[in-house]
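One structure coming up, written as structure tokens, with questions to follow.
All protein chains of the complex are present and in place, except for one that has been dropped.
Each chain carries a letter (A, B and C) given by its place in the written order, and its residues are counted from 1.
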Amino acid sequence: MLRAGVIGCGYWGPNLIRNFLENDATDVVQIADLSPESLHIMQKRYPALEITTAAEGLIANPALDMVVIATPVSMHFPLARMALEEGKHVFLEKPMTASSREALELVELAERKGLAIFVDHTFLFTGAVRKLKELVVSGELGDIQYVDSTRMNLGLYQHDVSVIWDIGPHDVSILNYLCAAEPEHVSSVAMSHLDTQYDIAYVLLRYGSLLAHLTLSWLAPVKVRQILIGGTKKMVVYDDLENIAKVKVYDCGAQVARTDVKEVRSMLVSYRRGDMYAPRLDNTEALKVEVDYIVKCLETGERDPVNGGRAGLAVVRAIEAAERSARAGGGFRGADTVGLAAEASHEARAGD
Amino acid sequence: MLRAGVIGCGYWGPNLIRNFLENDATDVVQIADLSPESLHIMQKRYPALEITTAAEGLIANPALDMVVIATPVSMHFPLARMALEEGKHVFLEKPMTASSREALELVELAERKGLAIFVDHTFLFTGAVRKLKELVVSGELGDIQYVDSTRMNLGLYQHDVSVIWDIGPHDVSILNYLCAAEPEHVSSVAMSHLDTQYDIAYVLLRYGSLLAHLTLSWLAPVKVRQILIGGTKKMVVYDDLENIAKVKVYDCGAQVARTDVKEVRSMLVSYRRGDMYAPRLDNTEALKVEVDYIVKCLETGERDPVNGGRAGLAVVRAIEAAERSARAGGGFRGADTVGLAAEASHEARAGD
Amino acid sequence: MLRAGVIGCGYWGPNLIRNFLENDATDVVQIADLSPESLHIMQKRYPALEITTAAEGLIANPALDMVVIATPVSMHFPLARMALEEGKHVFLEKPMTASSREALELVELAERKGLAIFVDHTFLFTGAVRKLKELVVSGELGDIQYVDSTRMNLGLYQHDVSVIWDIGPHDVSILNYLCAAEPEHVSSVAMSHLDTQYDIAYVLLRYGSLLAHLTLSWLAPVKVRQILIGGTKKMVVYDDLENIAKVKVYDCGAQVARTDVKEVRSMLVSYRRGDMYAPRLDNTEALKVEVDYIVKCLETGERDPVNGGRAGLAVVRAIEAAERSARAGGGFRGADTVGLAAEASHEARAGD
Partner (left out) sequence: MLRAGVIGCGYWGPNLIRNFLENDATDVVQIADLSPESLHIMQKRYPALEITTAAEGLIANPALDMVVIATPVSMHFPLARMALEEGKHVFLEKPMTASSREALELVELAERKGLAIFVDHTFLFTGAVRKLKELVVSGELGDIQYVDSTRMNLGLYQHDVSVIWDIGPHDVSILNYLCAAEPEHVSSVAMSHLDTQYDIAYVLLRYGSLLAHLTLSWLAPVKVRQILIGGTKKMVVYDDLENIAKVKVYDCGAQVARTDVKEVRSMLVSYRRGDMYAPRLDNTEALKVEVDYIVKCLETGERDPVNGGRAGLAVVRAIEAAERSARAGGGFRGADTVGLAAEASHEARAGD
């Protein structure tokens, strides 16, 4: 039985608490939050839980095997370090930390202590993303040529970070997982319309010969969560908001017959459109699958879980690079006409 | 009665022919195409049309007032120049020409000759885009903060140009029209998976404090034609593939209450979601509205039509800058791992 | 504080338990289920709950003010009668009972005892249906001319009743609420492809001059929950599966200019299509709104709650009539070619 303490009962914490409570191999002993109100709501729901407003006390609780951290991002590092030093395994809400330096320090600390770190990249445990992985690994899609992801909503989830740090980790964790790699280059353009934090961002990531593009926004009137994957053999649309048929596999593509006759080149490109199919997906709650996976990793001593500390570090590294790229470009403020000038060496002034 | 000759009976030419035939103020006297097969199809449909495989003969035909050019892009300039020199008005399929130098030469030639040039930016004459213009001009949306356009399909329309030149003119003409301006800066990243022409491109355009982003693709398994416009007061989704309710206006947005207390900044951002409405749109065929507009412009001697030579030149200028920016960045070839390195000064190597 | 005991921890019971636990004015003291497995899951989640496999014991528990019954339909009546006799208020999952005779007996018993009965017609407490009620009451739609509802899914929710009894109560409760009436006539055609229970049914209900039509199915490959309401002034589409814009109000309709010239009648019908709008909806969880409403009804001594015993009885009466009508028509069995012959006096043999 893995006995957990959960710090943070805001947006996502209650889901973590419920899943650790309902899993027969795990339990929640204690929860912590700065807000007595949030603790009250949880205690009304689960009267047996110990509650505290002091995270330090929870971390020191000898009854616990694991500390689950679902606080604002800035607190991830100090709380996780403290927990590791107390000899507890750690399960962190994404993004793992506010910087790659912090993430690396945690990974090294955990390795020294022989403890495990997990990062809650929940999407990796959905039936949809597991199916995407299968489609990539089996070769059914051919070589991946492009990935285009759009993740939009009205409103933010994490209060102390930009849209890149808030929702970018979903895409980067999925991409790293599908490519079994981390991006070699990252660049980004971002805008801030309300304050100093970016609220819309476009991010490019390169994995070998694959270029992935992300559209991230907190300022969209509609909710979109869609990833297109173009392979040399087939293409996929993964629309997370569909009820049925979240993953659609299209048997379509383009071929060039020959390229030697320059003048008639374009006539030789032919497009092919065949059937589409939507494979049946396992719709077990992703967080349940993830908690089962964590339990199994701890049992088997898995060294590099797909949601482990090393994987979390790789995501933070790419996100950090994207944020840095956006800042180097001067970003883009609503009322600021300087903006793009410094943005890119490859930029051309219209009309030059 | 405006008597037109039409050169090019491929994808779009038949629509031009039909609209000029059906309009009571216009007529089609002669058509030209290199393919006897295409001419045969048209003559079967409209037995009264004169046909020819020699565009020069058509241009010289004294019975014509206007030459309509719907050929591959590379032929736009020589044919249009010849027509203007023969004293004919010109109506060009988009993009106007293959370079801004050519477009400028045509504009100046037409002005010297007292002739008119029109460019077929059909979207400007749809009920949807005219409604968008109304929403912007009336101030209902507030200041425009961002525009995000996605235009995807499987397959190309124009055979001799990249995806930027092929479908980018739709977005740029709409943006220039809505902003009553041309972009000050343009940058782009593009990929080519099949041949030397780009088949996927991401383009950024800056209009004052507005940053617009385009996703353009010939390699998508699904067709998308969607533009999001974020204003300080309201936001719009224009989905051209909707049957009813192509334009949806969302009464939503975000405000920052105050910004002085740095530490709790994010708590002060509040999101507002109110009603949505979809205004009734005029669904007259856009090309019919455009032909009526052309007739009226010629009658009134309008100097700067929204689809005139100057407007067409501005679109070519932006598209040309986007293509140049993509090339300067090294573009991105499927089998080429150099790629992004040279792409942008603001790029950060993941993990630096 | 309203202290409840909940009988039945299957599909819907856990939602009832959670809402009664989380509401500050209510509490759950004890739960009962025949399945120790279901009780175990609930106790793992809420360790403070008393559990029992004996519903009678729970009903007799003097600590309870209300018994919440979420069992198979056939048990509603005996359990509710026992609870009323023990002096407890009752909250019943829909449909209220398996027959109108049973429902009436409960209503009369509750009235004699001065106790309250509530029936969980959850949909009445959604933001969408409350908005529909507003649109009808305010006169914005004009007179209601037709209602067409489609409720389809793959699979059943209630195991011991037909599709008419299982999902029909949703529509009938909404219709009765919107019309502030119960139907005067009900007829139905139904089919059974698997067993003796109907799995697809078409139901017609007449409210004064309004005819409502329901399509109910457990055998559809896709999930649909959509209601169309046609008014003389405006029309509404309520699509419960939409994320945003569940309720769309269309300013459209048809008029007849005059009807005196018989021969050209049809030329005088004109159709009008104006704007559409989607009002902002309250998206508080419906069950939370309902529990708040129940608490308030008990405080104020409301005699005829919208989800009260009388309302529940009216729903059962209409559903019962629909099932009886289907049976009188001989229903329709997959392997049975007799079928429709006896169905309706107005049926015409094709080719007569």
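Details
The definition used in the following text is that a residue touches a chain if its C-beta (ideal position, glycine included) is under 8 Å from a C-beta of that chain, and two chains touch if they have at least 3 such contacts.
Everything numeric in this text was worked out from a predicted model, so none of it was measured.
Of the chains on view, those touched by the hidden chain across the whole complex are A, B, C. Of the options A:A63, A:V137, A:A181 or A:I244, the residue whose C-beta touches the omitted chain is A:I244. Although one chain is not drawn, the whole complex shows that of C:G230, C:P279 or C:G308 it is C:G230 that touches it. Considering the whole complex, the residue from C:K44, C:R273 or C:R303 that touches the absent chain is C:R273. For the chain missing from the display, the contacting residue among C:P95, C:P183 or C:G312 is C:P183, taking the whole complex into account. Taking the complete complex into account, residues 18, 21-22, 24, 41, 44-48, 222-223, 241, 243-244 of chain B touch the chain not shown.
By the touch definition given at the top, chain A reaches the unshown chain through residues 244-245, 251, 273-280. Although one chain is hidden here, its contacts on chain C can still be listed: residues 100, 143, 145-146, 148, 150, 154-156, 159-160, 182-189, 191, 193-197, 199-200, 202, 204, 206, 208-209, 211, 213, 215, 217-222, 228, 230, 235-237, 248, 250, 252-256, 259, 265-267, 269, 271, 273, 276, 317-318, 321-322, 324-326, 328-329, 332-337, 339-352.
The working rule: only the chains that are shown with their structure count from here on.
Separating the CA-averaged centres of chain A and chain C is a span of 40 Å. With centres set at the average Cα position, the gap from chain A to chain B is 36 Å.
Residue positions 273, 276 of chain B are each in touch with at least two other chains.
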